[in-house]
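Of the protein chains in this complex, all but one are displayed in their positions.
For subunit A:
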Amino acid sequence: MAQWNDYHHEDEDVDGEERDESGVDYKSTGRDSLVFLVDASKEMFIMGEDEEPSPFDMTMQCVRSVYTSKIISSDKDLVALVFYGTEQSKNPRNSFKHVYIYHDLDLPGARRVQDVDGLRGEKGAQVAGETMGSGNTNLGEALWCCSNLYSDIKLRLSHKRLMIFTCRDTPHGGDSERDRQARTKASDLKETGVVIDLMHLMKPGGFDVSLFFCDVVSPPEDEAELGLQMEPCGKLEDLQKRVRAKEMKKRSVARLNLCLGEGMNVAVGVYITALQARKPNAIKLYRDNNEPVRTKTRLYHTQTGSLLLPSDTKRVQVYAGRQIVMEKDEVDVIKKFSDPGLELIGFKPMERLKLHHHLRSAVFIYPEEEMVTGVSILTLLRRCSVRNVFALCKYTRIRNSPPRFLALVPQKEEVDDGQAQIAAPGFHGIFLPYADDIRTLDTPQLPTASESQVDKMKEIVHKLRFKYRSDAFENPVLQQHYRNLEALALDLMAPEHIEDLTMPNVNMIDQRLGSLAQEFRDLVYPADYNPEGKTAPKRKPAEAAGGTEKKPKVEMSEDELRGHVQKGNLGKLTVPVLKDACKQFGVKVTGTKKQELIDALTAQLTK
């Protein structure tokens, strides 16, 4: 998330509000870490029915997708991959038997993605069998080993999570000694702030969490959640969804008071749930060793050459020829209106929220968990939702940030069949535009379609219906960028091909429409109308008469031109004429300035 900071290369003074929106500073909060602890026993390699991939294969696909998504969206997070129940052991000093650290806790990189790729599919299973094999299980040792991973990290970790992937509900096959040992180690881990999740996979006869794992995993964030997600995952998609939901620590961009009225404050967190991910900025490397270089920006005085401190400068704007000077502090304080917070103005019926009143990604407002006042927010949420109203609030995110108005739209909780949360309970904060943000347009007066025309279009729309899902489209620009990097990092011959889902599937569309497109065209367009023509139809005849291409209007003979050159009055010709002349005599010009054209022509013709 921190990387988003870098994507905006806005001017210092164009208020970096959006920049702040997404800004979570890792320096102050530390980094997230995630350990995948994967069962490598024989059971994990059994293929499912109907060609379903084996649990191990599914897990590897999941790990891979987390690796790549971490690289793209939060590349400061640390990830580790550890197997337990292996034949071979690989860990520092090999003090833990049957535990195989595949990847240490570190940033995921291209090599690691490739490694995990190597463990996928049938071939992957073979590789896994050769390198690690399946052997005894001792989860306690595995957990101990993981806890060492965390403690070896010198960086400050803000969030520690451990995910256990297994399809065995009794890993030690009834060995109570080992069960006990695992429980103890798990509680040790939990004490040090590690959250342990169970990603249990389908097994014949069902996975019974209560047999063992209920004592190992962290208690859910609240009681209500206990009921959820106790079903094992049977499908890759489910597993991925579950992992994704857990994998990222929610971070609030602000913790504020929602002020309902004098003396009635409720603490809420402000979160961002959708924000455009952008290509990160390039970094500068030193040519000799490919190490990143640091940039230092300095201000200095042009006359004296002395370095200037920020306090040695002021800010100006010029209006009507007059320079208006302010201190930097004044520039900042001008933006201050009120203290940070959300201030309730009132309520409006939902239909007053206009679709086109959109300025930027919405925020999500959720009561601060540790505060008891969650109940008042919940009540508000419920009543707003029942009465179909939204709350209008004034939003000041930080000191010196000018106010914006938010429509707080109630969102009721929704869960899917697998009891996974699709929509979290809380308020969506929609940013509302000010008068300045709305532009007045001249709307053209044009005839409207007749009923039969509309009906024909309805048929077309009907043919091309699909179920939109917001997470179904990948950003081709980003994907291509990262594939390129991946290819360069791994010395691949060519980057992996990406499928551009934003491209319309023209063949499929044409096929589905059949004759409908032609029928609609016949209904709305006259026979001689070309909707793909470059210019407006009125001008068409003129253009047709003028020939296929714009010819140079004034063809100048070489002699004529030479005459001009000799007399030195090329300057009297117009720029288009000069350009045409350049083309005519094959003179290459780099610029479009008149003098450049003249110079180029003169040089050519005086040779």
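Basically, contacts are C-beta pairs under 8 Å (C-beta built on N, C-alpha and C of every residue); 3 or more make two chains touch, one makes a residue touch a chain; residues count from 1.
Keep in mind that, in the parts below, contacts and distances are computed from a predicted model.
Here one chain is missing from view; checked against "Proteasome endopeptidase complex", "X-ray repair cross-complementing protein 5", "CCT-beta" or "Cysteine dioxygenase", UniProt names that protein "X-ray repair cross-complementing protein 5". Residue A:Val477 is the one among A:Val477, A:Val575 or A:Ala603 that touches the chain missing from this view.
When the full complex is taken into account, the listed residue touching the unshown chain is A:Ala274, out of A:Leu155, A:Ala274 or A:Val575.
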